[in-house]
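Every protein chain of the complex appears in place save one, which is left out.
First chain written, first letter: the chains are A and B, and each begins at residue 1.
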Amino acid sequence: MSIDILIPLLAAAVQSGTPILYATLGEIFTERSGILNLGVEGIMIIGALTGFLVAKITGNPYLAFIAAGFAGTCAASIHGIVCLVFQGNQVVSGLALTILGVGLANYLGTSYVGVSTPGFQPLPIPLLAQIPVLGPIFFSQDLLVYFTYIIPFLMWLFLYNTRFGLSLRAAGEYPAAATAAGLNVVGYRWLGVLGGGFFMGLGGAYLSLAYTHLWTNNLTAGRGWIAVALVIFAFWRPTRAVFGAYLFGGIMALQLRLQASGTQIPSSLLLMLPYALTVAVLVLASWRRGKTDEPGALGTNIVPAE
Amino acid sequence: MRFTKLVAAAVLGVGLCFSQAMAKEMNVGFVYVSPIGDAGWSYAHDMGRQALEKMDGVTTSYVEAVAEGPDSERVMLNMARKGYDVIFATSFGYMDPMLKVAKQFPETIFMHCSGFKTADNMGNYFGRMYQARYLSGMVAGAMTKSNTIGYVAAFPIPEVIRGINAFTLGAQAMNPDVTVRVVWTKTWYDPATEKEAAKSLLDVGADVIAQHQDSPGPQEAAQEKGVYSIGYNSDMSQFAPDAHLTAPIWNWGPFYIETIKQVQAGTWKAGSSWPGLADGIVDLSPMSDMVPKEVQDKVMAKKAAIIAGEKVFVGPIKDQKGMEKVAAGSSMSDGDMLGMTWFVQGVIGTTE
Partner (left out) sequence: MSAIRIVKRQEPLGWSSFFVLVAAIVLSLLLSAVILVIGGTPPVEGITVLFKGAFGSRFAFEDALLKATPIFLCSLGVALAFKLKVWNIGAEGQYALGAVGATWMALSFPNAPAWLLLPAMIAMAVAAGGVWGFIPALLRQKLKTNEIIVTLMMNYIAILFLDYLVYGIWKDPASFGFPMTAEFSEAAIVGRIGATNFSWGLVHCLFLGVLFWVFISFSRIGFEIKASGDNVRAARYAGIPYDRLVMLVMALSGALAGWAGFLEASSTVNRLQPSIMAGYGYTAIVVAWLARLNPLFIGIASFMLAGLRVGVEGLQLDLQVPAAFGGIIEGLILLTVLAGGLFSNYRMVWVRKKT
């Protein structure tokens, strides 16, 4: 493959990986607090529909983007209520949320299929876009992609360098000890769930506001599940998530470009690449990890003590 | 005595009127494989259904997003049990389920789109979309400067392959050096993937994007890159005002109305219908002003020729490997066209 194809491929990898990156960051935030939220797919698609509708009604994509985040928070709160208040099983609750979310978004969005909305267009950064190789790949994207260049860093700052971040991680790592030390573990878990949901909603909105300006049934097409996998690949670190998301986006873009270049490999096999890669990556990540970064109390509910 | 005759006549008269009214009242059901309200395949059929709804004494209903296989069988069974008079099923995979149901309900009429099996009470129909594809290919071939045209396609089934071939032949008629590159998305409706597929074609140098997909995703990609595009199923210019040249489109209304009229008149017979440009079932949407007049004239002339009976798949036609598939001077039979599984020379891509 020549360099001519490589640069657009990498640019496509960045763009394709961005919605997954938002969702992965959200899930990292949630899982760090100890809650496993498998409802990412459902939350993403609700964010996508919300962003689409708000942009269509108000004509303001920025407002739409933020609104999608809040829609994601609301959707995630269902998971929070079922698990944190009603002590429901986290795995099943997340699955149920995905089923509900996808159904709800498809149902409410029926009349908007095939309609377009004002959204975000590519916004090359004046000087930086001229840099050979890096310019077209990183600095000729749209605004929402540029956000993802700083959000992981901000999340890292929050989690590792603030008291709140430390407390959040404590809630996920050793909730019993943290409670004994006077920490409001349930409160921090709520922060994790709601905050994570916000980013998942943003990820969904990226699909309907920037990646395309359309809405359709199942717009997210399983990207939410990829995000859950990437959290593990990223060792629950926000900065690692960037690499994983771009890698995955790259594979998705690659298989299409292989076809366009005239390969004779059957497309069904090419389409397997992203999923097979995810499994391979997971196996590699599990194999290598000695000291695990997995939050110690991930997935277990705690009975709130007094 | 005369009084009895009068009463008899009156009863007969009322009975006749009643039976006339009974004959007119029809319930027609439609089964769609994807949600309507898109600018796509099911949307086009639904437009046809809505035209039918306007007829006197005809009520229509539909079920959308019905998976092929047992689900569709159940949906059709339900419609038949509820006493629907005519049922249209609009996807290939509905064929065998429909056949099963047709056997159980000999009084109901079944019409299957895009298949090949029939029964006494089941016919099939399709549209010669390849004719419109050929015309759109002419436009694409005339407008491309890089001689590479990108084609975003859903699934490697015969109707898609046939469309690509017709498109390519049309493009080559205007520009013999043209190549058509095909990318399979394996989905009928996923704008994000379709747009990405279009972009991948743009990256290998395509400057016209065509599609056999239901969403306007590829159109957006063409618009953003500043190249040309050909739509599908309906005029997609609203999504790509600076890119959209034309689109091969469906127009099912007249066919559905004609079918119901035949059923009402009792003249309907099971068989295979394959109407095309001449019957107005397929068409080319108005060409954009960006297309030069001499190209438009040529296309319209060809359209008139096809309507007058000229064939599209006329030999010599070679396949991708260079083997001659259609001899010079002969044309492909309907059967061969319906089962087309190979690409013509000039198409770059797999058929799997």
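Note that a residue touches a chain if its C-beta (ideal position, glycine included) is under 8 Å from a C-beta of that chain, and two chains touch if they have at least 3 such contacts.
In this text, all values refer to a predicted model and were calculated from it rather than measured experimentally.
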item	value
Residue, one of A:11, A:102 or A:115, that touches the chain absent here	A:102
Residue in contact with the excluded chain [from B:158, B:254, B:275 or B:315]	B:158
Residue of B:41, B:92, B:167 or B:189 in touch with the missing chain, whole complex considered	B:92
Where the missing chain touches chain B, by residue	29, 35, 61-71, 74-75, 77-79, 81-82, 92-93, 96, 116, 155-158, 161, 186, 338-341, 352
Footprint left on chain A by the chain that the document does not show	38, 42, 78, 81-82, 85-89, 91-93, 95-108, 110, 217, 222, 225, 228-229, 232, 266, 268-269, 271-272, 275-276, 278-279, 282-283, 285-287, 303-306
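In this section, only the chains that are shown with their structure count from here on.
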item	value
Chain A and chain B: spacing of chain centres that average the CA atoms, whole Å	38
Contacting residues of chain A [partner chain B, same complex]	5, 8-9, 12, 16, 106, 110-114, 116, 121-122, 207, 211-214, 216-219, 221, 252-253, 256-257, 259-268, 271
Residue ranges of chain B touching chain A (in the complex, touch as defined)	35, 37-40, 43, 65, 150, 156, 181-187, 189-193, 195-197, 199-201, 203-204, 214-217, 220, 224, 238-239, 348-350, 352
